[in-house]
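Left out: one protein chain. Kept in place: all the others.
And now, chain A:
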């Protein structure tokens, strides 16, 4: 009996101690956030400012995504830096960080915030998140504030993609987001080849798919590096089949096969490129190349890093990639082996029709304003100021790099427009011819100097010169644009929730089926895959995509 009582006392004591402990912990928090501030930050913050004098800055809370390797001068952060101070001085907007997170974790963290209804005033979203927020009616209507506030310069930049982005974020006539308009053309693929190997083996430059197959065979079998060892492959691929660098995208485009939505010439309907007969043909060739060892036997498990290694150690003679590959992916090869010469060519075609490189057509992300925000116009002013500081009259190099700090990464609401790199290329080459650099903006001048250094003999600038210089990869993008060869994805809407849900399945089976065929599954299994694709949601997706297309075709 007595023991029983003692036990109860002890229990009570334990409970009390736990209570005390947790109370201490809460109290110890001190400087941390207080609950009131957390529940309704934007309302309290902005409400006090609405009715005060016009000179008081308006406060805007933001979710900030911090890019990799963003560095700051001592004492500064995403919330307090050159950009936020400029914004305060020139547009009277004070940015307050609701939270800041590394960009690799941004989507995950934002999903939690959306689910718990804890939204800042202004933030960046993916297409999927945008669709969710629109359906949940959590976003502010920007139609009027856009018309009233947008500067002609910023408006022009946002529409450089033919207004595809702005149209996509207009839901029932209401503008609910700003697109991050970017150069989808920069993602068009081209063929990168070891020119020194071509020369050593006396091979012609690749013009057709047949040339590519012949070169691939020779690179595999004829010891292109002259070391007497059978240690080379024809074309370098990696596990992500439709990536820019080391993907099969450029190869299948040569067969007029695509992984995007394309218009069927007969029916006028949109169809998925991945299930068309052209894809089967391209896969057959890839399978042959894999069997004969012209493709790395382990490519299905290799990532970017491993492919980079293979290229740097001189095992790879060709690779499909975008215009930016010299920067990080090819440069180690050139640094390692002074004899290595990488040359880029437009995509070769299987017949007399030129190959059309597929590109995305949608912005990778968007900027939105919470419905609770008292100042929806702030986002427009941010966009105006960003475009002004990068492309306008008052553009300055310090908004790109300042004392070695990457200040361009401080900009949160931003856009580069759809032609920035191509424009830079054209301007730089113009200036190289005339010697007149007065027409260049700060960003262009930076690249111009890099090219100039290379032409004057500084080989360490090869990677920039190979992009922006006279023989640069952007010349090929320019050719694509001038000859109207780019093939943007024909589905240009924000994916509906049905599409998002079903695509996770159809996307998976597409990747798996294509990979298996390359690795040796009988080519007939392509037909089974097409059946499955249609059954497991493909038909439904196609119907939704065509609904959108019917509305926007005109």
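The criterion applied here is as follows: contacts are C-beta pairs under 8 Å (C-beta built on N, C-alpha and C of every residue); 3 or more make two chains touch, one makes a residue touch a chain; residues count from 1.
As a convention for this text, contacts and distances are computed from a predicted model.
Chemist: When one chain of this assembly is omitted, its UniProt record names it as which of these: "GMC family oxidoreductase", "Carbohydrate ABC transporter permease", "Benzoyl-CoA reductase subunit BadG" or "Ger(X)C family spore germination protein"?
Modeler: Spelling it out: the chain absent from the display is recorded in UniProt as "Carbohydrate ABC transporter permease".
Chemist: Would you indicate which residue among A:85, A:109, A:159 or A:534 is in contact with the undisplayed chain?
Modeler: Answering carefully, the residue with contact to the hidden chain is A:109.
Chemist: Considering the whole complex, which of A:60, A:78, A:193 or A:413 touches the chain not shown?
Modeler: Residue touching the chain left out of view: A:78.
Chemist: From the listed residues A:305, A:438, A:482 or A:504, report the one that touches the chain absent from this view.
Modeler: A:305
Chemist: Just name the one of A:59, A:81, A:94 or A:182 that touches the chain not displayed here.
Modeler: The single option touching the absent chain is A:182.
Chemist: Which positions on chain A touch the chain that was left off?
Modeler: Residues of chain A in contact with the hidden chain: 3-4, 6-8, 10-11, 14, 17-18, 21-22, 25-26, 28-29, 31-35, 38-39, 66-69, 77-79, 97-105, 108-109, 112, 115-116, 118, 180, 182-184, 186-187, 243-245, 303-306, 308-310, 312-313, 322, 324, 327-329, 332, 335-336, 363-364, 406, 408-409, 416, 420-421.
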